[in-house]
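With one protein chain withheld, the remaining protein chains of the complex are depicted in position.
And now, chain A:
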Amino acid sequence: MRVCSGFDAALIRPAGHLLPFTREKENTPLFHLNRPLMPSDPVLTLAGISKSFPGVRALSDVGFSLYPGQVTALIGENGAGKSTIVKTLTGIYLPDEGSLTVGQEAKHFSSPRDAWAAGIAAIHQETVMFDELTVAENIFTGHMPGGTLIDWAEARRRTAALLKRIDADFKPETKLKRLSVAQQHMVEIARALSHEAKVIIMDEPTAALSSHEIQELFRIVDQLKAEGHAILFISHKFDEIFRVSDRWVCLRDGEKVGEGLTRDVREPDLVRLMVGRPVDQIFPKRALTIGETVLEVEGLSNATEFEDIGFTLRRREILGFYGLVGAGRSEVMQCLFGMSRPTRGRVTLEGRPFVAKAPADAIAAGIAYVPEDRQHQGAVLPLGIRENTTLASLGAHVRYGFLSRNSERAATRMLGTRLAVKAAHWEQRLGELSGGNQQKVVIAKWLATKPKVVILDEPTKGIDVGSKAAVHDFIGELAEDGLAVILVSSELPEVMGLADRIIVMHEGQMVTAVTRGGPGWSAEAIVAAATGADHQAVAA
(Lines give C-alpha, C1' and ligand atoms only; values in the text may rest on other atoms or scores of the structure.)
Protein backbone atom coordinates (compact mmCIF):
# COMPACT_ATOMS: atom_id res chain seq x y z
CA MET A 1 0.00 0.00 0.00
CA ARG A 2 1.32 3.38 -0.96
CA VAL A 3 0.20 6.14 1.32
CA CYS A 4 1.53 9.62 1.27
CA SER A 5 2.99 9.97 4.68
CA GLY A 6 4.85 12.83 6.27
CA PHE A 7 3.23 15.10 3.79
CA ASP A 8 2.50 18.68 4.61
CA ALA A 9 -0.62 20.07 3.04
CA ALA A 10 0.37 23.62 3.74
CA LEU A 11 3.49 23.34 1.62
CA ILE A 12 1.73 22.50 -1.62
CA ARG A 13 -1.17 24.85 -1.11
CA PRO A 14 -0.99 27.67 -3.63
CA ALA A 15 -1.43 31.00 -1.94
CA GLY A 16 -5.05 31.58 -1.06
CA HIS A 17 -6.19 29.01 -3.54
CA LEU A 18 -7.12 26.07 -1.47
CA LEU A 19 -8.56 26.37 1.97
CA PRO A 20 -8.78 23.04 3.71
CA PHE A 21 -11.88 22.17 5.63
CA THR A 22 -11.64 23.41 9.15
CA ARG A 23 -11.74 20.84 11.87
CA GLU A 24 -14.29 22.85 13.85
CA LYS A 25 -16.84 22.38 11.15
CA GLU A 26 -16.08 18.71 10.89
CA ASN A 27 -16.40 18.14 14.59
CA THR A 28 -19.89 19.40 15.13
CA PRO A 29 -21.68 16.72 17.16
CA LEU A 30 -24.34 16.17 14.49
CA PHE A 31 -21.93 14.23 12.34
CA HIS A 32 -20.48 12.11 15.10
CA LEU A 33 -23.68 11.07 16.72
CA ASN A 34 -23.75 7.54 15.36
CA ARG A 35 -20.09 7.05 14.85
CA PRO A 36 -18.70 4.09 16.79
CA LEU A 37 -15.18 4.61 17.98
CA MET A 38 -14.02 1.06 17.41
CA PRO A 39 -15.05 -0.64 14.22
CA SER A 40 -16.77 -3.97 14.73
CA ASP A 41 -16.26 -6.95 12.44
CA PRO A 42 -16.56 -6.04 8.77
CA VAL A 43 -19.74 -6.99 6.90
CA LEU A 44 -17.93 -7.15 3.64
CA THR A 45 -14.28 -7.61 2.78
CA LEU A 46 -12.64 -7.40 -0.60
CA ALA A 47 -9.15 -8.85 -0.83
CA GLY A 48 -6.70 -8.86 -3.72
CA ILE A 49 -9.33 -8.03 -6.33
CA SER A 50 -7.96 -7.72 -9.87
CA LYS A 51 -9.86 -7.27 -13.09
CA SER A 52 -8.51 -6.80 -16.59
CA PHE A 53 -10.22 -5.94 -19.82
CA PRO A 54 -8.56 -6.34 -23.18
CA GLY A 55 -5.68 -3.88 -23.05
CA VAL A 56 -6.67 -2.30 -19.74
CA ARG A 57 -5.99 -3.35 -16.18
CA ALA A 58 -9.03 -1.90 -14.43
CA LEU A 59 -8.28 -3.15 -10.91
CA SER A 60 -5.07 -4.45 -9.47
CA ASP A 61 -4.92 -6.14 -6.08
CA VAL A 62 -7.54 -3.95 -4.40
CA GLY A 63 -8.72 -4.80 -0.93
CA PHE A 64 -10.76 -3.02 1.72
CA SER A 65 -13.56 -3.67 4.18
CA LEU A 66 -16.96 -2.18 4.91
CA TYR A 67 -18.19 -1.99 8.51
CA PRO A 68 -21.73 -1.98 9.89
CA GLY A 69 -22.98 1.44 10.80
CA GLN A 70 -20.23 3.16 8.86
CA VAL A 71 -20.07 5.08 5.62
CA THR A 72 -16.99 4.40 3.54
CA ALA A 73 -16.24 6.90 0.81
CA LEU A 74 -14.65 5.51 -2.34
CA ILE A 75 -12.72 8.26 -4.05
CA GLY A 76 -10.60 8.53 -7.16
CA GLU A 77 -10.43 10.25 -10.51
CA ASN A 78 -12.54 9.14 -13.46
CA GLY A 79 -11.18 5.82 -14.64
CA ALA A 80 -9.52 5.03 -11.31
CA GLY A 81 -11.61 1.87 -11.02
CA LYS A 82 -14.50 2.98 -8.82
CA SER A 83 -17.25 1.75 -11.09
CA THR A 84 -15.41 -1.52 -11.67
CA ILE A 85 -15.51 -2.02 -7.89
CA VAL A 86 -19.24 -1.33 -7.87
CA LYS A 87 -19.81 -3.77 -10.73
CA THR A 88 -17.74 -6.40 -8.95
CA LEU A 89 -19.74 -5.96 -5.77
CA THR A 90 -23.07 -6.14 -7.56
CA GLY A 91 -22.28 -9.29 -9.53
CA ILE A 92 -22.01 -7.66 -12.95
CA TYR A 93 -18.28 -8.33 -13.30
CA LEU A 94 -16.55 -11.43 -12.08
CA PRO A 95 -13.06 -10.45 -10.85
CA ASP A 96 -10.09 -12.24 -12.38
CA GLU A 97 -8.48 -12.68 -9.00
CA GLY A 98 -9.25 -12.00 -5.38
CA SER A 99 -11.89 -12.88 -2.86
CA LEU A 100 -15.08 -11.41 -1.55
CA THR A 101 -16.21 -12.19 1.97
CA VAL A 102 -19.64 -11.35 3.29
CA GLY A 103 -19.83 -11.82 7.03
CA GLN A 104 -17.67 -14.88 7.54
CA GLU A 105 -18.54 -16.47 4.25
CA ALA A 106 -16.52 -16.39 1.03
CA LYS A 107 -18.85 -15.41 -1.79
CA HIS A 108 -18.80 -15.80 -5.49
CA PHE A 109 -21.17 -13.58 -7.43
CA SER A 110 -21.94 -14.79 -10.90
CA SER A 111 -25.03 -12.65 -11.38
CA PRO A 112 -26.64 -9.56 -9.85
CA ARG A 113 -29.14 -11.89 -8.20
CA ASP A 114 -26.33 -13.47 -6.14
CA ALA A 115 -25.33 -10.02 -4.92
CA TRP A 116 -28.89 -9.22 -3.92
CA ALA A 117 -29.11 -12.54 -2.09
CA ALA A 118 -25.91 -11.76 -0.20
CA GLY A 119 -27.45 -8.50 0.98
CA ILE A 120 -25.64 -6.04 -1.29
CA ALA A 121 -27.72 -3.40 -3.04
CA ALA A 122 -26.63 -0.52 -5.22
CA ILE A 123 -28.20 2.84 -5.86
CA HIS A 124 -27.03 4.27 -9.12
CA GLN A 125 -26.32 7.73 -10.41
CA GLU A 126 -29.24 7.50 -12.75
CA THR A 127 -32.02 5.36 -11.45
CA VAL A 128 -32.60 2.07 -13.21
CA MET A 129 -36.24 1.39 -12.62
CA PHE A 130 -39.58 1.17 -14.37
CA ASP A 131 -41.18 4.54 -15.05
CA GLU A 132 -44.64 3.23 -15.84
CA LEU A 133 -44.93 1.03 -12.76
CA THR A 134 -45.96 2.06 -9.26
CA VAL A 135 -43.64 2.52 -6.32
CA ALA A 136 -44.75 -0.80 -4.83
CA GLU A 137 -44.22 -2.64 -8.10
CA ASN A 138 -40.78 -1.12 -8.49
CA ILE A 139 -39.75 -2.11 -5.00
CA PHE A 140 -40.97 -5.69 -5.23
CA THR A 141 -40.20 -6.51 -8.86
CA GLY A 142 -38.38 -9.84 -8.74
CA HIS A 143 -39.51 -10.76 -5.25
CA MET A 144 -43.22 -10.12 -5.06
CA PRO A 145 -44.91 -11.37 -1.92
CA GLY A 146 -47.43 -14.17 -2.33
CA GLY A 147 -47.34 -17.56 -3.99
CA THR A 148 -48.70 -18.25 -7.46
CA LEU A 149 -50.75 -15.09 -7.26
CA ILE A 150 -49.16 -11.86 -6.15
CA ASP A 151 -50.37 -10.66 -2.79
CA TRP A 152 -50.86 -7.00 -3.71
CA ALA A 153 -52.26 -6.01 -0.36
CA GLU A 154 -49.14 -7.34 1.33
CA ALA A 155 -46.87 -5.63 -1.21
CA ARG A 156 -48.62 -2.31 -0.60
CA ARG A 157 -48.55 -2.75 3.16
CA ARG A 158 -44.84 -3.56 3.17
CA THR A 159 -44.12 -0.69 0.77
CA ALA A 160 -45.95 1.73 3.03
CA ALA A 161 -43.92 0.47 5.98
CA LEU A 162 -40.64 0.86 4.07
CA LEU A 163 -41.55 4.36 2.93
CA LYS A 164 -42.46 5.32 6.48
CA ARG A 165 -39.12 3.97 7.67
CA ILE A 166 -37.25 6.43 5.44
CA ASP A 167 -39.81 9.20 5.96
CA ALA A 168 -40.84 9.32 2.32
CA ASP A 169 -43.99 11.32 1.69
CA PHE A 170 -45.40 9.57 -1.36
CA LYS A 171 -47.77 6.63 -1.74
CA PRO A 172 -47.08 3.01 -2.80
CA GLU A 173 -49.59 3.42 -5.65
CA THR A 174 -47.83 6.41 -7.22
CA LYS A 175 -46.32 5.80 -10.62
CA LEU A 176 -42.57 6.18 -10.61
CA LYS A 177 -42.55 8.72 -13.43
CA ARG A 178 -44.53 11.13 -11.23
CA LEU A 179 -41.68 11.27 -8.71
CA SER A 180 -38.65 13.55 -8.69
CA VAL A 181 -35.16 12.12 -9.09
CA ALA A 182 -34.61 12.43 -5.33
CA GLN A 183 -37.83 10.57 -4.61
CA GLN A 184 -36.83 7.90 -7.11
CA HIS A 185 -33.59 7.51 -5.18
CA MET A 186 -35.69 6.97 -2.08
CA VAL A 187 -37.60 4.23 -3.88
CA GLU A 188 -34.29 2.61 -4.72
CA ILE A 189 -33.25 2.83 -1.10
CA ALA A 190 -36.58 1.31 -0.07
CA ARG A 191 -36.00 -1.45 -2.59
CA ALA A 192 -32.58 -2.12 -1.07
CA LEU A 193 -34.17 -2.26 2.38
CA SER A 194 -36.84 -4.63 1.13
CA HIS A 195 -34.02 -7.03 0.28
CA GLU A 196 -32.72 -6.73 3.83
CA ALA A 197 -29.56 -5.30 2.33
CA LYS A 198 -26.67 -5.15 4.75
CA VAL A 199 -24.47 -3.24 2.35
CA ILE A 200 -25.79 -0.31 0.35
CA ILE A 201 -23.68 1.12 -2.44
CA MET A 202 -24.42 4.67 -3.51
CA ASP A 203 -22.78 5.51 -6.81
CA GLU A 204 -22.75 9.31 -7.09
CA PRO A 205 -26.26 9.50 -5.71
CA THR A 206 -26.24 13.28 -5.52
CA ALA A 207 -25.26 13.92 -9.13
CA ALA A 208 -28.79 14.76 -10.25
CA LEU A 209 -30.12 16.25 -7.01
CA SER A 210 -30.70 19.80 -5.85
CA SER A 211 -29.04 20.97 -2.65
CA HIS A 212 -32.24 20.56 -0.66
CA GLU A 213 -32.69 17.02 -1.95
CA ILE A 214 -29.07 16.26 -1.11
CA GLN A 215 -29.75 17.20 2.51
CA GLU A 216 -32.72 14.85 2.48
CA LEU A 217 -30.54 12.07 1.12
CA PHE A 218 -27.94 12.66 3.82
CA ARG A 219 -30.62 12.41 6.45
CA ILE A 220 -31.53 8.95 5.13
CA VAL A 221 -27.86 7.99 4.97
CA ASP A 222 -27.48 8.94 8.63
CA GLN A 223 -30.53 6.88 9.46
CA LEU A 224 -29.31 3.84 7.56
CA LYS A 225 -26.04 4.18 9.44
CA ALA A 226 -27.87 4.27 12.72
CA GLU A 227 -29.69 1.11 11.74
CA GLY A 228 -26.37 -0.61 11.27
CA HIS A 229 -26.12 -0.75 7.47
CA ALA A 230 -22.71 -0.52 5.86
CA ILE A 231 -22.63 2.10 3.13
CA LEU A 232 -20.18 2.54 0.29
CA PHE A 233 -20.50 6.13 -0.86
CA ILE A 234 -19.02 7.21 -4.16
CA SER A 235 -18.74 10.89 -4.89
CA HIS A 236 -16.48 13.40 -6.54
CA LYS A 237 -17.52 16.15 -4.20
CA PHE A 238 -15.33 16.62 -1.17
CA ASP A 239 -17.88 18.50 0.86
CA GLU A 240 -20.20 15.50 0.61
CA ILE A 241 -17.44 13.05 1.44
CA PHE A 242 -16.56 15.00 4.58
CA ARG A 243 -20.21 15.39 5.47
CA VAL A 244 -21.27 11.75 5.35
CA SER A 245 -18.29 9.43 5.50
CA ASP A 246 -16.49 7.79 8.42
CA ARG A 247 -13.79 6.14 6.40
CA TRP A 248 -12.28 6.64 2.98
CA VAL A 249 -10.58 4.47 0.39
CA CYS A 250 -8.73 6.10 -2.48
CA LEU A 251 -8.12 4.45 -5.86
CA ARG A 252 -5.80 5.58 -8.60
CA ASP A 253 -5.25 3.73 -11.89
CA GLY A 254 -6.96 0.65 -10.53
CA GLU A 255 -4.84 0.44 -7.38
CA LYS A 256 -5.67 1.33 -3.83
CA VAL A 257 -3.39 4.20 -2.87
CA GLY A 258 -4.66 4.88 0.60
CA GLU A 259 -7.40 4.47 3.18
CA GLY A 260 -8.18 5.74 6.62
CA LEU A 261 -10.60 7.56 8.86
CA THR A 262 -12.19 10.64 7.41
CA ARG A 263 -11.66 12.67 10.55
CA ASP A 264 -7.91 12.10 10.31
CA VAL A 265 -7.53 13.41 6.80
CA ARG A 266 -7.70 16.79 5.13
CA GLU A 267 -8.89 17.63 1.68
CA PRO A 268 -5.51 18.48 0.13
CA ASP A 269 -4.17 15.11 1.21
CA LEU A 270 -6.98 13.37 -0.64
CA VAL A 271 -6.56 15.52 -3.72
CA ARG A 272 -2.88 14.75 -3.80
CA LEU A 273 -3.54 11.03 -3.40
CA MET A 274 -6.10 11.04 -6.19
CA VAL A 275 -3.89 12.89 -8.64
CA GLY A 276 -0.66 11.19 -7.64
CA ARG A 277 2.08 11.25 -10.19
CA PRO A 278 3.96 14.25 -11.42
CA VAL A 279 2.43 14.90 -14.80
CA ASP A 280 5.05 16.91 -16.64
CA GLN A 281 7.33 13.93 -17.18
CA ILE A 282 4.75 11.74 -18.89
CA PHE A 283 3.87 14.17 -21.60
CA PRO A 284 6.76 15.97 -23.21
CA LYS A 285 5.08 19.18 -24.28
CA ARG A 286 6.05 20.41 -27.71
CA ALA A 287 7.36 23.97 -27.77
CA LEU A 288 5.29 25.83 -30.33
CA THR A 289 4.80 29.45 -31.22
CA ILE A 290 1.16 30.18 -30.73
CA GLY A 291 -0.41 31.95 -33.68
CA GLU A 292 -3.28 34.35 -34.28
CA THR A 293 -6.77 34.06 -32.78
CA VAL A 294 -9.08 31.66 -34.61
CA LEU A 295 -12.07 31.31 -32.33
CA GLU A 296 -13.55 33.78 -29.91
CA VAL A 297 -16.41 32.91 -27.59
CA GLU A 298 -18.14 35.51 -25.43
CA GLY A 299 -20.83 35.04 -22.81
CA LEU A 300 -22.08 31.78 -24.24
CA SER A 301 -24.98 30.48 -22.16
CA ASN A 302 -27.80 28.05 -22.42
CA ALA A 303 -30.84 27.57 -20.27
CA THR A 304 -29.69 24.77 -18.00
CA GLU A 305 -26.24 23.41 -18.73
CA PHE A 306 -23.75 26.28 -18.74
CA GLU A 307 -23.48 29.99 -18.23
CA ASP A 308 -21.32 32.83 -19.43
CA ILE A 309 -18.55 30.88 -21.12
CA GLY A 310 -15.92 33.02 -22.78
CA PHE A 311 -12.48 32.24 -24.20
CA THR A 312 -10.23 32.75 -27.17
CA LEU A 313 -8.43 30.05 -29.07
CA ARG A 314 -5.41 30.59 -31.25
CA ARG A 315 -3.60 28.66 -33.94
CA ARG A 316 -1.16 26.02 -32.71
CA GLU A 317 -2.69 26.29 -29.25
CA ILE A 318 -4.12 23.45 -27.17
CA LEU A 319 -6.79 24.69 -24.80
CA GLY A 320 -7.76 22.25 -22.10
CA PHE A 321 -11.19 22.06 -20.50
CA TYR A 322 -11.09 20.31 -17.16
CA GLY A 323 -13.92 19.57 -14.78
CA LEU A 324 -15.93 16.80 -13.23
CA VAL A 325 -18.38 14.72 -15.19
CA GLY A 326 -21.49 16.87 -15.55
CA ALA A 327 -19.66 20.20 -15.25
CA GLY A 328 -21.07 21.23 -18.62
CA ARG A 329 -17.93 20.97 -20.75
CA SER A 330 -19.38 18.68 -23.41
CA GLU A 331 -22.53 20.78 -23.55
CA VAL A 332 -20.50 23.89 -24.36
CA MET A 333 -18.71 22.04 -27.15
CA GLN A 334 -21.93 20.60 -28.55
CA CYS A 335 -23.33 24.10 -28.62
CA LEU A 336 -20.29 25.42 -30.52
CA PHE A 337 -20.74 22.55 -32.94
CA GLY A 338 -24.39 23.35 -33.65
CA MET A 339 -25.91 20.40 -31.81
CA SER A 340 -27.83 22.79 -29.57
CA ARG A 341 -28.61 26.50 -29.67
CA PRO A 342 -27.30 28.94 -27.09
CA THR A 343 -29.68 31.30 -25.34
CA ARG A 344 -27.05 34.00 -25.24
CA GLY A 345 -23.54 34.70 -26.34
CA ARG A 346 -21.42 35.41 -29.39
CA VAL A 347 -19.01 33.23 -31.33
CA THR A 348 -16.48 34.66 -33.76
CA LEU A 349 -14.59 32.39 -36.12
CA GLU A 350 -11.61 33.90 -37.93
CA GLY A 351 -12.93 37.38 -37.30
CA ARG A 352 -16.43 36.72 -38.62
CA PRO A 353 -19.54 36.11 -36.51
CA PHE A 354 -20.38 32.45 -36.56
CA VAL A 355 -23.72 30.79 -35.86
CA ALA A 356 -24.03 27.02 -36.20
CA LYS A 357 -27.63 25.96 -36.71
CA ALA A 358 -26.66 22.35 -37.32
CA PRO A 359 -23.46 20.31 -37.23
CA ALA A 360 -23.23 20.63 -41.01
CA ASP A 361 -22.71 24.41 -40.60
CA ALA A 362 -19.92 23.87 -38.10
CA ILE A 363 -18.23 21.29 -40.31
CA ALA A 364 -18.45 23.63 -43.30
CA ALA A 365 -16.97 26.45 -41.23
CA GLY A 366 -14.01 24.30 -40.24
CA ILE A 367 -14.91 23.03 -36.80
CA ALA A 368 -14.49 19.34 -36.08
CA TYR A 369 -15.82 17.67 -32.96
CA VAL A 370 -14.64 14.25 -31.84
CA PRO A 371 -17.42 13.39 -29.40
CA GLU A 372 -17.02 11.83 -26.00
CA ASP A 373 -18.92 8.61 -26.47
CA ARG A 374 -17.12 6.72 -29.18
CA GLN A 375 -19.62 3.85 -29.36
CA HIS A 376 -22.71 5.99 -29.65
CA GLN A 377 -21.61 9.32 -31.05
CA GLY A 378 -18.45 8.64 -32.97
CA ALA A 379 -18.08 5.29 -34.63
CA VAL A 380 -20.50 3.66 -37.03
CA LEU A 381 -19.45 0.14 -36.14
CA PRO A 382 -21.25 -1.88 -38.84
CA LEU A 383 -19.68 0.22 -41.61
CA GLY A 384 -16.15 -0.16 -42.91
CA ILE A 385 -13.09 1.92 -42.12
CA ARG A 386 -13.35 3.72 -45.46
CA GLU A 387 -17.02 4.56 -45.02
CA ASN A 388 -16.36 5.84 -41.52
CA THR A 389 -13.35 7.90 -42.51
CA THR A 390 -15.15 9.75 -45.27
CA LEU A 391 -18.56 10.06 -43.60
CA ALA A 392 -18.18 13.68 -42.52
CA SER A 393 -16.44 14.79 -45.71
CA LEU A 394 -18.30 12.95 -48.47
CA GLY A 395 -18.66 16.12 -50.52
CA ALA A 396 -14.94 16.08 -51.24
CA HIS A 397 -15.23 12.72 -52.98
CA VAL A 398 -18.04 13.46 -55.41
CA ARG A 399 -16.97 13.19 -59.07
CA TYR A 400 -19.60 13.79 -61.78
CA GLY A 401 -22.37 13.45 -59.22
CA PHE A 402 -21.20 10.11 -57.84
CA LEU A 403 -18.89 9.18 -55.01
CA SER A 404 -15.49 8.13 -56.23
CA ARG A 405 -14.27 4.97 -54.54
CA ASN A 406 -10.72 5.76 -55.58
CA SER A 407 -10.81 9.17 -54.02
CA GLU A 408 -12.33 7.72 -50.85
CA ARG A 409 -9.72 4.98 -50.72
CA ALA A 410 -6.87 7.42 -51.19
CA ALA A 411 -8.07 9.63 -48.34
CA THR A 412 -8.63 6.63 -46.07
CA ARG A 413 -5.20 5.22 -46.80
CA MET A 414 -3.54 8.57 -46.21
CA LEU A 415 -5.26 9.29 -42.86
CA GLY A 416 -5.22 5.68 -41.71
CA THR A 417 -1.48 5.48 -42.25
CA ARG A 418 -0.87 8.81 -40.60
CA LEU A 419 -2.78 7.75 -37.50
CA ALA A 420 -1.25 4.27 -37.57
CA VAL A 421 -4.62 2.51 -37.61
CA LYS A 422 -4.05 -1.21 -37.23
CA ALA A 423 -6.43 -3.10 -39.50
CA ALA A 424 -6.37 -6.00 -41.92
CA HIS A 425 -7.54 -3.79 -44.79
CA TRP A 426 -9.30 -0.44 -45.21
CA GLU A 427 -12.68 -2.03 -45.93
CA GLN A 428 -12.70 -3.87 -42.60
CA ARG A 429 -15.75 -3.30 -40.44
CA LEU A 430 -15.00 -0.79 -37.72
CA GLY A 431 -16.64 -3.04 -35.13
CA GLU A 432 -13.88 -5.58 -35.68
CA LEU A 433 -11.13 -3.18 -34.54
CA SER A 434 -9.96 -2.54 -31.00
CA GLY A 435 -11.31 0.46 -29.12
CA GLY A 436 -8.10 2.42 -29.63
CA ASN A 437 -8.10 1.83 -33.36
CA GLN A 438 -11.77 2.72 -33.60
CA GLN A 439 -10.96 6.00 -31.92
CA LYS A 440 -8.14 6.63 -34.39
CA VAL A 441 -10.60 6.12 -37.26
CA VAL A 442 -13.07 8.52 -35.62
CA ILE A 443 -10.31 11.12 -35.34
CA ALA A 444 -9.36 10.43 -38.96
CA LYS A 445 -12.96 11.10 -39.95
CA TRP A 446 -12.79 14.54 -38.43
CA LEU A 447 -9.38 15.38 -39.84
CA ALA A 448 -10.76 14.49 -43.25
CA THR A 449 -13.03 17.53 -42.96
CA LYS A 450 -9.89 19.70 -43.06
CA PRO A 451 -10.81 21.63 -39.93
CA LYS A 452 -9.30 24.80 -38.49
CA VAL A 453 -10.53 24.04 -34.99
CA VAL A 454 -10.55 20.53 -33.57
CA ILE A 455 -12.53 19.79 -30.43
CA LEU A 456 -11.55 16.52 -28.78
CA ASP A 457 -13.96 15.40 -26.07
CA GLU A 458 -12.38 12.75 -23.82
CA PRO A 459 -10.34 11.43 -26.73
CA THR A 460 -8.64 8.68 -24.73
CA LYS A 461 -11.57 7.49 -22.67
CA GLY A 462 -11.65 3.72 -22.45
CA ILE A 463 -8.80 2.98 -24.82
CA ASP A 464 -5.66 1.02 -24.13
CA VAL A 465 -2.39 2.56 -23.03
CA GLY A 466 -0.63 2.17 -26.36
CA SER A 467 -3.38 3.86 -28.37
CA LYS A 468 -3.59 6.52 -25.71
CA ALA A 469 0.03 7.47 -26.23
CA ALA A 470 -0.52 7.53 -29.99
CA VAL A 471 -3.54 9.81 -29.59
CA HIS A 472 -1.59 12.11 -27.25
CA ASP A 473 1.24 12.29 -29.70
CA PHE A 474 -1.18 13.05 -32.45
CA ILE A 475 -2.84 15.88 -30.53
CA GLY A 476 0.56 17.54 -30.27
CA GLU A 477 1.05 17.01 -33.99
CA LEU A 478 -2.27 18.68 -34.79
CA ALA A 479 -1.20 21.81 -32.99
CA GLU A 480 2.15 21.68 -34.76
CA ASP A 481 0.32 21.54 -38.09
CA GLY A 482 -1.32 24.87 -37.30
CA LEU A 483 -4.69 23.73 -36.00
CA ALA A 484 -6.34 25.15 -32.93
CA VAL A 485 -7.21 22.36 -30.51
CA ILE A 486 -9.71 22.19 -27.68
CA LEU A 487 -9.09 19.23 -25.40
CA VAL A 488 -11.90 18.29 -23.05
CA SER A 489 -10.69 15.71 -20.57
CA SER A 490 -11.43 14.44 -17.10
CA GLU A 491 -7.93 13.08 -16.83
CA LEU A 492 -5.84 15.74 -15.24
CA PRO A 493 -2.45 14.37 -16.29
CA GLU A 494 -3.65 14.39 -19.87
CA VAL A 495 -4.87 17.99 -19.79
CA MET A 496 -1.87 19.26 -17.86
CA GLY A 497 0.49 17.34 -20.08
CA LEU A 498 -0.89 18.61 -23.37
CA ALA A 499 -2.62 21.93 -22.88
CA ASP A 500 -1.14 25.42 -23.07
CA ARG A 501 -4.00 26.81 -21.04
CA ILE A 502 -6.67 25.11 -18.95
CA ILE A 503 -10.17 26.36 -18.31
CA VAL A 504 -11.71 24.72 -15.26
CA MET A 505 -15.47 24.31 -15.18
CA HIS A 506 -17.67 23.55 -12.24
CA GLU A 507 -21.44 23.23 -12.39
CA GLY A 508 -21.74 24.95 -15.73
CA GLN A 509 -19.47 27.86 -14.97
CA MET A 510 -15.88 28.73 -15.68
CA VAL A 511 -14.22 28.70 -12.30
CA THR A 512 -10.73 29.59 -13.30
CA ALA A 513 -8.34 29.66 -16.23
CA VAL A 514 -4.68 28.88 -15.78
CA THR A 515 -1.75 29.16 -18.14
CA ARG A 516 1.09 26.66 -18.32
CA GLY A 517 3.75 27.71 -15.87
CA GLY A 518 1.62 30.58 -14.56
CA PRO A 519 0.04 31.00 -11.13
CA GLY A 520 -2.38 28.22 -10.24
CA TRP A 521 -0.83 25.72 -12.67
CA SER A 522 -0.78 22.85 -10.23
CA ALA A 523 -2.72 19.63 -10.07
CA GLU A 524 -3.96 20.37 -6.57
CA ALA A 525 -5.26 23.83 -7.44
CA ILE A 526 -6.97 22.63 -10.60
CA VAL A 527 -8.69 19.69 -8.91
CA ALA A 528 -9.72 21.91 -6.03
CA ALA A 529 -11.30 24.38 -8.46
CA ALA A 530 -13.07 21.60 -10.36
CA THR A 531 -14.53 20.04 -7.24
CA GLY A 532 -15.86 23.38 -6.11
CA ALA A 533 -13.60 23.46 -3.08
CA ASP A 534 -12.81 27.10 -3.83
CA HIS A 535 -16.45 28.05 -3.70
CA GLN A 536 -17.10 26.12 -0.56
CA ALA A 537 -14.11 27.56 1.18
CA VAL A 538 -14.87 31.10 0.13
CA ALA A 539 -18.50 30.73 1.09
CA ALA A 540 -17.64 29.25 4.46
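Definition applied: a residue touches a chain if its C-beta (ideal position, glycine included) is under 8 Å from a C-beta of that chain, and two chains touch if they have at least 3 such contacts; residues count from 1.
In the analysis below, contacts and distances are computed from a predicted model.
The subunit not displayed here is recorded in UniProt as "Autoinducer 2 import system permease protein LsrC", chosen from "ABC transporter", "Secreted protein", "YlzJ-like protein" or "Autoinducer 2 import system permease protein LsrC". Shown as candidates are A:A160, A:V325, A:L403 or A:A513; the residue that touches the absent chain is A:L403. For the chain left out of this panel, the touching residue among A:V380, A:M414 or A:A469 is A:V380. Against the chain not displayed here, chain A makes contact via residues 87, 92-94, 108, 110-111, 337, 339, 358-360, 362-364, 369, 371, 376-384, 387, 391-392, 394-395, 398, 401-403, 405, 427, 429, 431, 445.
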